[in-house]
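Below are the C-alpha cells for one structure; questions will follow.
One protein chain omitted, others in place.
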Amino acid sequence: MISAHLPALQVVLPLLGAVVCAFLKRGSWAWLVALAVSLVLPAIALGLLYQTYEGGTISYALGGWRPPFGIEYRVDIFNAFVLVLVSVIGAVIMPYAKRSVEHEIPEDKQAWFYAIYLLCLCGLLGIAITGDAFNAFVFMEISSLATYALIAMGRDRRALLAAYQYLIMGTIGATFYVIGVGLLYSMTGTLNLADMANRLAGIEDSRAVLAALAFLTVGISLKLALFPLHVWLPNAYAYAPSMATVFLSATATKVAVYLLLRYFFSVFGVSVIYADLPVSWIFLVLSIAAMFGASLVAVFQANIKRMLAYSSVAQIGYITLGIAIANKTGLAGGIVHLFNHAIMKAALFMALGSIFFRIGSVRIEDLAGIAKRMPVTAGVFVVGGLGLIGVPGTAGFISKWYLGLGAIENGWWWLLMLIVLSSAIAVLYVGRVVEVMWFREPSPVAKKAEEPPLSMLLPTLLLTFATIYFGFDTFLTAHMADLAAQLLLTGGR
Amino acid sequence: MTGETLIILALLVPTVGAALIWATAWNPNFRETTTLVTAGILFIIVLTILGRFLSGEPLATGTVPIAPGLELGFSIEPLGMLFACIASGLWIVNSIYSIGYMRGNNEPRQTPFYMCFAIALASTMGIAFAANLFTLFLFYEILTLSTYPLVTHKGDDSAREGGRTYLLVLLGTSTVLLLPAIIATAVIAGTLNFEPGGILAGKVSPTVLSILLAMFMFGIGKAALMPFHKWLPAAMVAPTPVSALLHAVAVVKAGVFSVVKVIVYVFGVETLAGAATAGWLLYIAGATILIASVVALKADNLKRRLAYSTVSQLSYVILAAAILAPISIVGASMHIAAHAISKITLFFAAGSIYTAAHLTEVSQLNGIGRKMPWTMGAFAIGALSMIGVPPTAGFVSKWYILLGAMDAQQWIAVGVIIVSTLLNAAYFLPIVYAAFFRAPDKKSPDHGEAPLPIVVALTVTAAGTVILFLFPGVPLALSKMLGLVGGG
Partner (left out) sequence: MNLLQEIIAHYNHWIIIFLMVSGLYIVVAHGNMIKKLVGLSLFQTSVYLLYLSPGKILGGTPPILSDQFTVYSNPLPHVLILTAIVVGVATIALGLALVVRINEAFGTIEEDEIFAEDEDE
C-alpha cells in the first residue's frame, strides 16, 4: 500500500517537516524533526530505486489526475539514482548539522534554518521526481528561494551579498527556464515531459523549439554553474553556513545537471542534441574551460572554502564533459561523477566545517599545522583531495576512468590528455593545502584546536569511507550510471 | 595455507603492522619491536611464497571486478618474486638500521615514520605481486603517497620544497602519462592483465606503439628516466633510512620493475624488437646513464652524489630491458637485485657518517676511514659493486647486460656501459681513497664508529653484496625464468 505512494511521500514528507519546523521555537526540536524526516527519505529513495531496477519506470498520478492532464511523478533508474544521492546526503549531514548550526546560527533562528533546509530538500527532490515541466519550475524556485535564505544566514556579512547576487543570477536562470517551457508549451500544448517528447516529433527543427532549447540550456546551466555562468557559486559556497555549503555543493548543482540531461535526452532526444545541433561542441569547450580555468583559479585562493568552491566549478566541468563526449561510456562517466563528486565534496566541506567549528577560520594561514591537533579531520581532507585528483582507489578515479574510456571511444586522444592534465592541476591545489595542514608549525589558532565532537566526526568519516569504498565497489555508482546512460541514449523515459 | 592466502597475508601483514606501530607508540621499545617482528614475519611469508613458486606451484589470487576492464588481482611471476624478496629482506636490515639512526639523531615524529614505512612496504608487495596494470597502478600511487610524509619528515623549508618536487613529479607523471597509457591499453588490448608475450602484441601500429611506450616509460616517473629524475635528488632531504630503503630499493625499484614488467608483459619483447620506432628508449636510457654520472661526479654532497648514481644505475636496468635480448633481460632483473643491495650499503654508510660525525659533504671525508673502518669498508665494497668489479654483485648483472648488448650487437649500449663504468670509478674511488689514505683535517671532530645497530646493518648488506656474487643462485634462477618468458 505505502510502496505505491512512495513518489508522493518523497516530496510531501520534507514539505510537512518544513511546516512543522517553522512552528517550533526551539532549535533542537526542529533539528529532531528534520533528522527524522531526513532519515526516512533515503529509505523511500532506495525503495524507489529498487522498484525501478526490478520493474522499470514508475508513473505516479498526483492527486489521481491521469497524465498528461494532471501532474505526473515519473521515476526511472536515472532519477531514482539522483533521489538516492540527494536524500542520502541529506541524511548523512543531519547528525553533523546539530553542533555546526548551534555554532553558526543564532538560537532564535535555528528552527527557521531547519525549516528552510527542509524546503530546499523538498524542492531538490521535487525537481528530480516530477515528470511535469512547470512543476519542475515550481520546485526549482522552492529550492532556490530556500537556498538564497540559507546562504544569507552565513555569519560573514558578505554572505548577504553572495545571496543577493545568487538571487539575481538564479532568478534570471529560472526565468529563462520558464521562457523555454512556455515556448515548448505553445508548440506542443502539453507540460508533461513524456507527452511533450512524443509531440515534438516532426517539429524538432522549428525555430520556436530551437529557441526553447536555447533558453532551457542557458537557464539550467546557470543553476548548475556551467562555466562561465558560475560566477555566483564561489561566493555563495564560501560565505554560507558550513552545513548549507556541504548540502548545496553535494546536491543543488547535481539536480540541475539531472534536469538538463532530462531535457536533452528524454524530451529533445539524441538526434536533435547531437546530430542537428553543435551541443556536443559547445559543452566540450565550456567543460574544458571549466576544468582548467576554475582549477587554476582554485590554486590561488587563500580562503579554502572558496578554493573548494572553485574546484566544484571545475568538477562540474567533468560532469558536463560526459554530455559532450556523447557516447554511453562518457555519459555514464558524467553521471557517475555526479555521485562521486557529491560524496567527495561533501566530505571535504564537512572537514572544513569541522575546522571552522574549532578555529573559526578557513584561511590557509590559520590552517597551518592543524593536523597536529585534528589529525582525523586533516586526514579526511587528504582522502577527499585524493578523490578530487582521481587517484586510483578513490571514487574520483572511477569517474575519470569512464570519461577517459569514453573519450577514446570517440577517438579523442587529445581529450584524454586534457582530462589528465587538468587532474594534475588538482594535485597543485590539494597538495598546497595538505602541505600547509600537515607539515607546517601550527598557527596560533591551530594550537588550540581539537577534533570536532563525534556527531560531526562520524558523518564526515562515513563519507570519507564512501569515497574509498566507491573506488572499489561500483555497483551502486558506475553500474547504475551505466544503466541510466543506456536509458537516456535510447530515448527512454 | 593456500597460495592465495599467502599473497594476501603478504599485503596484510605490513598494513596490520602499521596499525600496531600506532597502537604501541606509547613505548618506543615496543614500537620498534613491532616493526622488526612485522618485517620478520613478512620476510618469512615471502620466502614461503618463493619456495612454493620455485617448486612450480602456480600462485594467483582470484580477481575482484571493479568496473568493466578494471580488476584487482594478484599473481606471482619471477620478476615480482625477486622484487618482493629484495624489498622484504632488506626491510629487516633497514629496520635495525633505522632504530640506530632515528635514536642516534633524536629525530622527531618517529611513530608516523615507522607507520609510513610499513605502509610503503605493503604497497611495494602490492606492486610486486600485481596481476594487472590497474593493480600495479593502484599500489604505485599508494607508494608515492605513503612515502611523501617520509620525504617531508624534517618539516623545514627545504624538506617541504623537496616533498613538493617529489609529489609533483611522481604524481604528475603518473597522472598525466601513465594513466592515459593504461586507459589506452585497456581500450586497445581489451585487457590489463600481464601476459607473457605482451597484451599489445600485434594490436598496434608502430607509431602508436612508440607513443604508448613513451607514455609508459616517462609515466613511470619512479624509474627516474631523464628528464623526470629531479624527484630523486629532491627526496634526499629525507632521513637516511628512507633514502636507503625507499630511494635506493623500494620506490626506485618499483619504477624499474614496472618498466621491465611493462616491456615484457604488456608490449612483449618480440613486438618491441620488431618495431623500428621503439629504438629511442635505448638512447634515452644511455643518455640518462652518462649525464647522471657526470652530475654525480660534480656533486659534493654525498647523498646527492649517491642519488645521481642511482638515477644512472636505474637507467642501466632500462637500458638492459631496452636491448630486448633474453639475456639482457636477465641482466636487467639481476641488476635490480645487485644495485639494491649495494646502494643500500652506500646509503647506510652515508647515514652512519652523518650520525657519528655529522658530515654530509664528500670533501669533508679525508681520513675518516681510520675512525670508522667498518663503515668505510662497507662503503668500499658497495662502491666496487657500483663500478662492477668482482667479487661483488654488480659484476654479475653488468656481465649479463654486456653479454646481452653484444649478443644483440648494440654497440652503442656497449659503449655506454664502458664509459659509465669509468665514470662510476671516477666518482666513487676518490671517496674511498680519501677516506683511507688522506690525512684527516685538523679541525675534524672527534668521533668513533656509529651506533651498533647501524654498523650491524651495513656490515650485513656489504656481506650480502659479496654473497650475491658468490652464490647468485635464486636471484639468477628467477632472472633466467624471466629471460625465458621475455624471449618467448
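As written, the chain order gives the labels A and B, with residue 1 at the start of each chain.
Keep this in mind: contacts are C-beta pairs under 8 Å (C-beta built on N, C-alpha and C of every residue); 3 or more make two chains touch, one makes a residue touch a chain.
What you see is a predicted model; the values in this text were computed from it and never measured.
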| field | Touched by the hidden chain, restricted to displayed chains | value | A
| query | Which of these, A:L49, A:L62, A:V101 or A:L145, touches the one chain of the complex that we don't see? | reply | A:L145
| note | Touching the hidden chain, out of A:I77, A:I105, A:L167 or A:A351, is A:L167
| request: Taking the full complex into account, find the residue in A:L16, A:I179, A:L421 or A:L462 that is in contact with the omitted chain. | output: A:I179
| Going by the touch rule given at the top, which residues of chain A touch the chain that is not shown? | 134, 137-138, 141, 145, 148-149, 152, 157-158, 160-161, 163-164, 167-168, 171-172, 175, 178-179, 182-183, 185-186, 191
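By definition in this document, only the chains that are shown with their structure count from here on.
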| task | Averaging only over C-alpha atoms, locate the centres of chain A and chain B and give their separation in whole Å. | result | 44
| Of all residues in chain B, those that touch chain A in their complex | 64, 66-67, 69-70, 72, 134, 137-138, 141-142, 145, 149, 152, 155, 159-160, 163-164, 167-168, 171-172, 175-177, 179-180, 183-184, 186-187
| field | chain B contact footprint on chain A (complex, rising order) | value | 386, 389-393, 398, 400-402, 404-405, 408-409, 413, 416-417, 419-421, 423-424, 427-428, 431, 435, 438-441, 471-474, 478
